[in-house]
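Up next is chain A:
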Amino acid sequence: MAFVQNLPFISIILSLFSGPLSSILGGKKAKWVNAGVITVIGGMSALVLSYVVSTGEEYVYRMGHFPAPWGNEIRVGVLEAVMALFFCIIMLLCILGGIRERENEIEDTKQNLYYIMVDLLLCSLLALIYTNDLFTAYVFVEINTISACGLIMIRQNGRTLEAATRYMIMSLLGSGLLMLGICFLYDLTGHLLMSNIKEQVALLRTSGGYHIPLLVSVVLMSVGLAIKSALFPFHSWLPDAYGYSTVSSAAILSSLVSKGYIFLLVKIFYRVIGFDMVRDSKVINVLFVFGIVGMIMGSVSAIRESSIRRMIAYSSVAQIGYIYMGFGLGTTEGMVASLYHVISHAATKALLFVAASGLTDTAADSTDFKDLTGAGYRNKLAGVAFTVGALSMVGIPMFSGFISKLLFAQASVGVDSMKRMLPTLIALAISTILNAVYFMKTVIRLYTPVRRVKRDGIVFTQVKMKENRAKSFALVCFIALNLFLGLFSEPIVMLIRNGLEMFA
Partner candidate 1 sequence: MSTYLLVIVVLLPMLAGALIPIIPFKTRTQMMIYIEGAVLLNSVLVISMLLMPPEGTLVLFRFTGNLSISFRLDGLGTVFAAVVSLLWPLATLYSFEYMKHEGHEKVFFMFYVITFGVTLGIALAEDILTMYFFYEMLTLVTLPLIMHTLSKEAIMASRTYLYYSLGGAAFAFIGMIFILTYGTTSVFVPGGVLDAARLGDKTNLILLIYVLCFCGFSVKAAMWPFSSWLPKAGVAPTPVTALLHAVAVVKAGAFTIMRVTYYSFGTDLLRGTWAQYTVMALVIFTIVYGCSRALKETHIKRRLAWSTVSNLSYILFGVTLMTPLGLVGALSHLVFHAVMKICSFFCAGAVIYKTGRNYVHELDGFGRKMPVVFVVFTVSGFALMGVPGLCGFISKWNLAKAAVASHNPLAYAGVAALLISALLTAIYMMTISVRAFFPGRDFDYGKLRGVEDPNWMMLLPLILFVIAMFAFGLHPQPVIAALESVAALMG
Partner candidate 2 sequence: MDYLLLLPVFLPSLAGLYMLAASFWGHVTAGSLEKQQEEGKRKRIHLLTAVVLVCSAILALCAAWSGDRSVTLFYLMKDIPVYFHVDGVGRLFVTFVSIVWVAVGFYSFVYMEHEGEEERFFGLYLLVYGILVALDFAGNLVTMYLFYELMTLASMPMVLHNGSKEAIMAALKYLFYSMCGAYLGLFGIFFLYQHCTTLTFTAGGTLNAALAAGNRGILLAAVCAMLIGFGAKAGMFPLHAWLPTAHPVAPSPASAVLSGIIVKSGVLAMIRVVYYIVGPDFLRGTWVQTVWMSLSLLTVFMGSLLAFREPVFKKRLAYSTVSQISYILFGLSLLTAGGVEGALLHTVYHAFIKSALFLTAGAFIFQYGKTRVEELGGIGKQMPKTLLSYTFAALALIGIPPASGFISKWCLAQGALGADVGMFRWLGPVVLLISALLTAGYLLPVTMKGFFPGKDAAAESSVRKERLGMWLPLAVLAGLSLLLGVFPNSLISYVSRIAGTLM
């Protein structure tokens, strides 16, 4: 077996141990370690990706060479590698984008803790992506939750604490349900490895036994993960968590954490239950309905927001809605669209958060729209970046958002049942309009010059690109990434397709 095949495992271990390592380092060093680790892992994932693409088939990596029923496995396919790569890139950029804010907002003794959390988060994400074992998945879900919570509350203020608590409660409920579902499956099949469970499930389907328990476990797991990834009715914690935690936390949370859960859900659908089984069960209808409602409601509450950060947070509620709607279509096309949106939304949303922070710099970190009037002139790059993100969110061609909109629409037209096609299309149109309303309103405000230089105590300041190199770099990269996704989406879509084929 080739050396490359070890890399996934190594990357997980690496991130896992870089955490404790940074606990004994100072903030500065920890930062560099963390950045380095992420970069290295990104490189590894790239290698893995190229390897898997070249071989054209997924492979299994046994921990300590224990055979199937007992040992714990890692299973690497194209999709996993792609996700790992993108997560690394985006996480790195988020870290870079928020350096200054972190250093201001977190007291110095805690600086390195932050990086521990990030490392653990990365580790758990990678594990979620790669693992082939349901219980391992559960464990890492919990780790993920804990580290995410840490990221939220590390900036000390009432809001973040409250948000963290709410977040904990919600995700504990979710993981409780997930756990229960897993237990049911284990009870029914006697296995924990996804592939083995799938065989058993297939048998059960043919024999038709235990139909209801199987269904129950599917429902439990999907609902659990839906709750954790803040699908519409369960999003109460989200605006505060994203709106008041430090920038890179918000960016990472919104773009990666929830996506990890979603990806796990996809894996469960495809590799544990089998997608046709899921389709036959009515669970995806539920997801579909909640997804659409989420698309609309999220945008509506975003329109009512007066703080730019919270607005972006609400918009990601809407975006999560898109993704679940894609699941709900119940076709491979829909799934492809959702997965593409996972990526493009991750990129865009992180971009928006970082850009927003860049804008708020010009008004003494006030996130109120009134103070952002004309901010586009005060911080040019951030203004441009925000505009790009906004356009992509609205789905203007040549930005990534357009492609995912396109994929969703095509998928929905592909569905032959009117009951899904029309609602999807109409919902897409309406939510586009709503997005336009609140994002473009913001953009226009950004480019509305203000005569006076201060408003009730808040002094407007110019921000040059040089002042904050890391952020500028991150923004530029984000813009490039967004354009790349928008213009050269073909290969990525192809990869996703192959990955799904490997899954099934």
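Quick note on the criterion: contacts are C-beta pairs under 8 Å (C-beta built on N, C-alpha and C of every residue); 3 or more make two chains touch, one makes a residue touch a chain; residues count from 1.
How these were chosen: all candidates are chains of the complex that A comes from, given by their letters.
This is a predicted model, so every value here is computed, not measured.
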Which of 1 or 2 touches chain A - same complex, any copy: 1
Interfacial residue positions of chain A with respect to candidate 1 in the complex: 391, 394-398, 403, 405-406, 409-410, 413-414, 418, 425, 428-430, 432-433, 436-437, 440-441, 444, 447-449, 487, 489-490, 493
